[in-house]
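Step one of this worksheet: look at the structure below.
Only one protein chain is missing from this complex, and each of the others stays in its spot.
For reference, chains read A and B in written order, and residue numbers begin at 1 within each chain.
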Amino acid sequence: MRRSRFLPWLGFALGATYFLLPLIATFEFSLREKRDAYSFLAYANVLNDPNFRATFTYSVTVAIATIIVGVVLIVPAAYFVRLRLPALRPVVEFITLLPLIVPPIILVFGYIRTFNSSSFLPLTNSTTGTNILLTFGYVTLSMPYMYRAVDTGLRAIDVRTLTEAATILGAGTPTILARVIFPNILISVLSGAFLSFAIVIGEFVMASLLNRPAFGPYMQNIGANRAYEPAALAIIAFVVTWGAMGMIQLLARFAPKTSARQE
Amino acid sequence: MSMNMRDEFLRLDGLTKTFGASTVVKDVNLSIARGEFVSFLGPSGCGKTTVLRMIAGFETPSAGHIHVDGRDVTHLRPNQRKIGMVFQAYALFPNMTVAGNIGFGLKIAGMGKDEAAARVSEMLKLIGLTGFEKRYPYQLSGGQQQRVALARALAARPSMLLLDEPLSALDAKIRVSLREQIREIQKELGITTIFVTHDQEEALSISDRIMVMNAGRADQVGTPFEVYNRPQTRFVAQFVGTLNVLKGKVADPSRRAVQVNGTLINIAHDLGARKAGDPISLAVRPESVSLGSHEGRESRLHGQIDEVSFLGSVIRVRVGVGGDNTLSLDTFNNPAVPPPVAGSPAEISFSGKDLLVLQD
Partner (left out) sequence: MPAALRPNRIGEALASFGSAGILGVAPFLIFAIVFLIFPTLGLIGGAFVDKAGKLTLQNFVDLTQPTIVDAYVISIKVSAASAVLGALVGLILALAVGRGGLPSWIRSTVMTFSGVASNFAGIPLAFAFLATLGRLGLVTILLRTVFHFDIYRAGFNILSFSGLTITYLYFQIPLMVLIIMPAIDGLRNEWREAAETLGAGSWHYWRHIGLPVLWPSILGTLALLFANSFGAIATAYGLTGSSLNIVPILLYAQIRGDVLHNPNLGAALALGMIVITGLANVLYLVLRARAERWMR
């Protein structure tokens, strides 16, 4: 009486073909730098390019700064909204969804107009200011994902009981946040961090319009000027994305499923 | 209900189901009369739900046959069997109103709109939810949802009603009122019904007959009275109701005499092939044991009160009578009489006629 599994298998096979072909084709293409034989020359060219190293390092640095700023802003906000200020919940949730409605290109357009040299906060005047602006832009961009990850983590632990227990033991609010809550939601925070990393590392439009030497504009520039190196870059970017997502999968195995009280 | 005029409706012959290496149902045979209410009773994992799912058609038996009304339905799909089924977790379609849920089977069967609407209101009246037509399942309480599920199962006038632990997700009070309602509706419609439950009180209170299942087998099939008073296996005796087990030795098989803690007791039960000196397990219900002497309860044992539990209208007393033997008995709560005290010596009495011999 079992239903036939032919159609599900066919669907899976067609999907796998569509998703694997571009990866195979890109990889094959990236090996064709030498006319006569397959080689990793394109990869060598990319990895030895000082601009690659500089832009990649720049983007990793911005990504880490983004994650730190994001965590510092979002963890306390999500914690207090859950514990003390439930009335603010709809407001905070709406704000975290806004970046999905306002595309990055609009946001950066707004930045350029708002923080220009004649404004109240002329961040675009200096390199440091522009770097900060880019970082803050990325914090905004990754806000929906970071907030959801943190909120999921807070839901899985019994925030109220942990807080009350720590309060009875004499801990103050900063101590509770840093020593009790944060370690318990670390895995969720890290998931949000890796997702943010994956989004930020190859981001193009904000970095390009703010004229920062990031990895995204670098890739675009290589794409406009070279033949095989872009394919190698695509593979490298895919591996980086896969790495970040793989870390999230790995972390998910260590995540607490429910708190002791809910069991 | 009389079994001699029986009009067989459902017959299970040697029903067996294996999943991989494990056999979850072993050689179950059962005959159910038209209009009969039969419960499958047993602990979780005993195979009762699997038997029900085979009758419904969700599982195919590994061996054996299912006949409904003389027709072999073993290999029919569920949607060809004309059965009504109620599930544990309501399983109402969330996207349909109460009326939509109840009328679903009628729509599939191609019934005309007016006729279907009339049937739906008839069903709502039957379950006492007239006026709830336009509600969605999420707007109903658990008990209301389960009544709608019952109406949905009955709307297309199925030949048989299957109830898979329909009360276990509900609160205790609603559980009792709904089970009475189910039994009333079943009697009113005269529909053959199978009720799966792990709750012995539920099974005893509403069934014509009970099939007690243990580890995939049917241990006993009988009326609630038979199953409670004449359990055929140790499992049935212990699963249905509370039971005291006394360990003793056979003294004289021909005179049906056994010895417990040195006291000779004559029992009513045949000792079969047992010989003098064989160990024997005897069982007695708490209500058949008295504290102190009692008219008509000629056998006595002495011991000490281990524990006294106040249960409201009754007081349950546990008395150790030496060896491994401990008996529980119930005394009525009488405000004028002080309750028994733990640690004090006690005499208990019972009748050899009320002792059951357990086959191990």
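Going forward, contacts are C-beta pairs under 8 Å (C-beta built on N, C-alpha and C of every residue); 3 or more make two chains touch, one makes a residue touch a chain.
The structure displayed is predicted, hence computed values, not measured ones.
> Which residue, A:153, A:192 or A:216, contacts the hidden chain when the whole complex is considered?
A:216
> On chain B, where is the contact patch with the chain that was removed from view?
Touch set of chain B with respect to the missing chain: 56-58, 77-79, 81-85, 87, 89, 91, 93-96, 104-105, 107-109, 136, 138, 149, 152-153, 156, 158, 162.
> Tell me which stretches of chain A touch the chain missing from the display.
2-3, 5, 7-9, 11-12, 15, 18-19, 21-26, 28-30, 72-74, 76-77, 79-81, 83-85, 88, 92, 95, 97-115, 121, 136-137, 139-140, 143, 164, 167-170, 173, 177, 195, 198-199, 202-205, 209, 216, 219-220, 223-224, 230-231, 233-234, 237-238, 241-242, 244-246, 248-249
As a working rule, only the chains that are shown with their structure count from here on.
> In angstrom, rounded to a whole number, how far apart do the mean CA points of chain A and chain B lie?
Chain centres of chain A and chain B, defined by C-alpha means, are spaced 57 Å apart.
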